[in-house]
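Removed: one protein chain of the complex. Kept in place: all other protein chains.
Coming up: chain A.
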Amino acid sequence: MEEKELELLELLETNGRLEVETIATMMELTVNETKDMIEKLEKEYAILGYSAIINWSNVLEYEGVTAMIDVKVTPVRGLGFDKIAERIYRFPEVKAVYLMSGAYDLSVSVEGKTMIEISRFVSDKLSTLDTVISTTTHFVLKKYKHDGVIFDDDDEDKRIPVSP
């Protein structure tokens, strides 16, 4: 991929709300070139959407639990892991699914309102799938960093205000 496209993606990944005009200036491109590049990356599904990074633990009204579940499965002949992964990721409470190397096959991240809700999902939906051999559920106690963003980061400027 072209170097400029990578630079654009990095900029948008850190701040999806940057104005096209600002991006253009920063990258030494014209506004139209920048617009075209964004459109192209959207069409190629390199950019899937623009979302906010939210620290839910700072939202008083929000109550929720996240669990990371290690899932061992028997791959289906001819379809491998993909079909099983799909069976799992179609559930809306599933926020992420990864195929892993190592001790288990799929890493599934699930969000729910309570621990009971997640337990129900695991016992009723996930472990009852034909191909699932076993599950190990880990509940998340605290989020320190997510997708490269440090939560509760201290962004105070510690420099003296004027220096040579």
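Assume contacts are C-beta pairs under 8 Å (C-beta built on N, C-alpha and C of every residue); 3 or more make two chains touch, one makes a residue touch a chain; residues count from 1.
What we mean here is this: contacts and distances are computed from a predicted model.
Asks: Pick, from "ABC transporter permease", "NADH-quinone oxidoreductase subunit K", "Aminotransferase" or "Monovalent cation/H+ antiporter subunit D", the protein name that UniProt gives for the chain of this complex that is not shown.
Replies: So, among "ABC transporter permease", "NADH-quinone oxidoreductase subunit K", "Aminotransferase" or "Monovalent cation/H+ antiporter subunit D", the name matching the hidden chain's UniProt entry is "Aminotransferase".
Asks: Please pick, from A:22, A:55, A:123 or A:136, the residue that touches the omitted chain in the full complex.
Replies: A:22
Asks: Quick one: which of A:77, A:90, A:142 or A:159 touches the chain that's been left out?
Replies: A:159
Asks: Which of these, A:7, A:70 or A:117, touches the one chain of the complex that we don't see?
Replies: A:7
Asks: Using the document's contact rule, name the residues of chain A that touch the chain not shown here.
Replies: 7, 11, 15, 22, 25-28, 155, 157, 159-164
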